[in-house]
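Just dropping this structure here.
All protein chains of the complex are present and in place, except for one that has been dropped.
For chain A:
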Amino acid sequence: MNAVRRTLGSSVVQAFLVLVGLVWLTPLAGLLLSSLRSAEDTATGGWWTVFTSPGQLSLDNYSALLENAGITQAFWNTVLISVPTTVLVVVLAALAGYAFAWLDFPGREAIFLVVVALLVVPVQIGLLPVAKLFGQLGLFGTIPGVVLFHVAYGLPFAVFLLRNYFAEMPKEMLEAARMDGGGEWRIFTRLVLPVGRPAIASLAIFQFLWVWNDMLVALLFADSASQPLTVELQSQIRQFGSNIDVLAPGAFVSLVVPVVVFFAFQRHFVQGVMAGSVK
């Protein structure tokens, strides 16, 4: 009797979860199928009509996208913003994280507490003052400006994550390396970085996705020549209906890169998100 009830219960659970899964998949399927239809088809009927008339599907929107200079430029800008930001954040945070974990300098504890406090500072508060600052330095509207802003606001989490990871290293390991006469730089590159690889990987993926997906920062700091895909696409959103043949495939392209990264490195990604869950 109990067994019957349990199987029954579990099939109800299965059915419920399948339903939830479908609900989660549907919006994404809608975007993909919409991106394969012409704007006229989208104006006259929903994407589900492709199941009855699959002739609507074509790659025309995507080939048009490839010839759209604004979009391709924006795609490369996105790469040019997110890759250097990721590299810089990882390098600077690894250096600082190591120092906070294992080196002695005045005010170390207090400064690190400030870094922890900065974890939750909203980017919004930096927009206006940094815009003025960048204006004076000639960085406003440029890719380096966008990168620097992202690096600064990525650092608190990055330093926090890596410092905590490095601090877990066995003390004996470092002492042994120092006994062998290794300089700090040597210890850092030969010992700390390799040991810290899992945390660094999580951080890099997380940071990359964060910057790749950003719109707000670039909306302010990037001019039209340096704007990433998110900003380029949002500028077309006002005419949502008539631009759907650009918006849907554009959104799909902008989404494919992070989703591929996500599936390729899901383990690191999940760990990174968990470690940064208080951000």
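As a working rule, a contact is a pair of C-beta atoms (placed from the backbone, for glycine too) under 8 Å apart; a residue touches a chain by one contact, two chains touch by 3 or more; residues count from 1.
Note that in this section contacts and distances are computed from a predicted model.
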Open item on the list: According to UniProt, what is the chain that's been left out of this complex called? Choose from "Sugar ABC transporter permease", "Na(+)-translocating NADH-quinone reductase subunit D", "Sigma-70 family RNA polymerase sigma factor" or "SpoVR family protein".
Closed with: "Sugar ABC transporter permease"
- [ ] Check each of A:Gly55, A:Pro106 or A:Pro194 against the chain that is not shown and name the one that touches it.
- [x] A:Pro106
Open item on the list: Considering the complete complex, identify which of A:Leu148, A:Leu161 or A:Ala204 is in touch with the unshown chain.
Closed with: A:Leu148
Open item on the list: Among A:Leu36, A:Ile71 or A:Ala93, which one touches the chain that has been omitted from the display?
Closed with: A:Ala93
- [ ] Pick out the residues on chain A that sit against the missing chain.
- [x] 10, 13-14, 16-17, 20-21, 24-28, 30-31, 34, 42-48, 92-93, 95-96, 98-106, 108, 111, 113-130, 133, 148-149, 151-153, 155-156, 159, 171, 174-175, 178-179, 181, 183-184, 188, 209, 212-216, 220, 230, 233-234, 237-238, 240, 244, 247-248, 251-252, 254-255, 258-259, 261-263, 266, 269-270, 273-274, 277-279
